[in-house]
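Okay, here's the structure, questions in a sec.
All protein chains but one are shown at their positions in the complex.
Letters A and B name the chains as they come in the text, with residue numbers starting at 1 for each one.
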Amino acid sequence: MLKHTISELKEALICLEAGQVTLPYPFQPHPPDENFRGKPVLHTRKCMSCGACGNACPARLISIRDEAGIRTLSFELGRCTYCGMCRDACPQEAITLSQQFELSTETPGDLLIRAEFKLVTCRECGHPIGTERQVELVREKLKASDMQLLDMSYLELCINCKRKIFIRTPALMLEVVS
Amino acid sequence: MNALDWCFKKSIWVYHVNAGSCNGCDIEILDVLTPYYDVERFGIRLVHTPRHADALLVAGPVTRQVRERLIRVYESTPDPKLVIAVGSCSTGGGIWYNSYATLGGLGNVLPVAIYIPGCPPRPEAILYGVAQALGLVPKQVEKQEFAEV
Partner (left out) sequence: MQAWRIREPVMWLTEYLTGNRKTYGMNRIGGVARDLPPDAMERILPVIDKIETQSVQVVDAILDDSSLRARLEGVGVLTTEDARAYCVIGPTARGSGLDIDARRDHPFAAYDELEFEVCVEHGGDIWARTLVRIRELLQSIKLVRQALKQTPDGAVMADFDEIKPYQVGVSSVEAPRGEVHHYVMTGPDNRPYRWRVRAPTYNNLQSIPALLRGQTIADAPISVGSLDPCFSCTERIQVVDRDSGEVRIYKQAEMLARFRQKGR
């Protein structure tokens, strides 16, 4: 009987020692850790709409569609599991996972990110090459590297027309700048 | 606002249903009752039968087996009631959205008042969602659309 009373006193002591630990959450914000994986954010200035994120997403909620000269990238975040594979796959680091976790809504359609990019078309055949950002990226990479294109208008062709021109002028299109 | 509305805004009793979830959302719902987040200070408590409940907290993409039981639970809950979908699985099916064994989210089975996405949603997010369902806090998400002109 005495042992029981002592154990009850110990339990009461633990509760008293702990005191009040409740976080004042709804009245004061409780931000998560900076590593927290919250709602994905697309940085459209960096995105080159390559589709690597779409390949990596386990819930397959990222879709890319080309239509009427516009490439539409859409993320239906209703079923997102916040795993971060899109962020890991993106070569441009255009996707980051923010700290936002208060995502409740009456309509899951509100959890949508849609970005539309203009497509550049081939000057020979009119087929879409890629988005303006993609072509810009190739231009920047070439400028920053040791190699130089003899004719920069080569970048405005689609892959089939590039092949045709290369067959006609087999001389190396790239030369190393010393 | 009549007396019934006032009571309903202050303390709703919730009944938790696991509609095939992995248990992550269920444990986070249980976490909301623990000392750090303590939802009981708002008068919200977990009840053990749907007949006492004001709101149903459903977690999980609804599997085929659970569907009839879920509908039975919904029908046993007296009106007025709120159905709250917790987690990404009940919001849109999660990664099981096109599986042969699930029905792709709670929206396909019951009329849902509010969805709380997250995998699992933090206890704070669940608190926020329930408060939003009661009309106490504003919605924070909106569609993000960008068009390169």
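To be clear about the criterion, a contact is a pair of C-beta atoms (placed from the backbone, for glycine too) under 8 Å apart; a residue touches a chain by one contact, two chains touch by 3 or more.
These numbers were taken from a predicted model, which means no experiment stands behind them.
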item: Residues belonging to subunit A that touch the chain removed from view; value: 1, 3-4, 6-8, 10-11, 13-15, 18, 21, 32-33, 35-37, 55, 58, 81-84, 88, 97
item: Where the unshown chain meets subunit B, residue by residue; value: 18, 20-24, 26-28, 31, 34-36, 60, 63-65, 100-101, 119-120, 122
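Keep in mind that, in the parts below, only the chains that are shown with their structure count from here on.
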item: Computed distance of Cα centres, subunit B from subunit A, in Å; value: 28
item: Residue numbers on subunit A that touch subunit B, as the complex places them; value: 18, 21-23, 25-26, 30, 32, 39, 42, 44, 58-61, 76-83, 100-106, 108-118, 132
item: For the subunit B and subunit A complex, residues of the former touching the latter; value: 35-38, 41, 88-89, 91-95, 97, 105, 107, 113-119, 121-122, 124-125, 127-129, 131-133, 137, 139-148
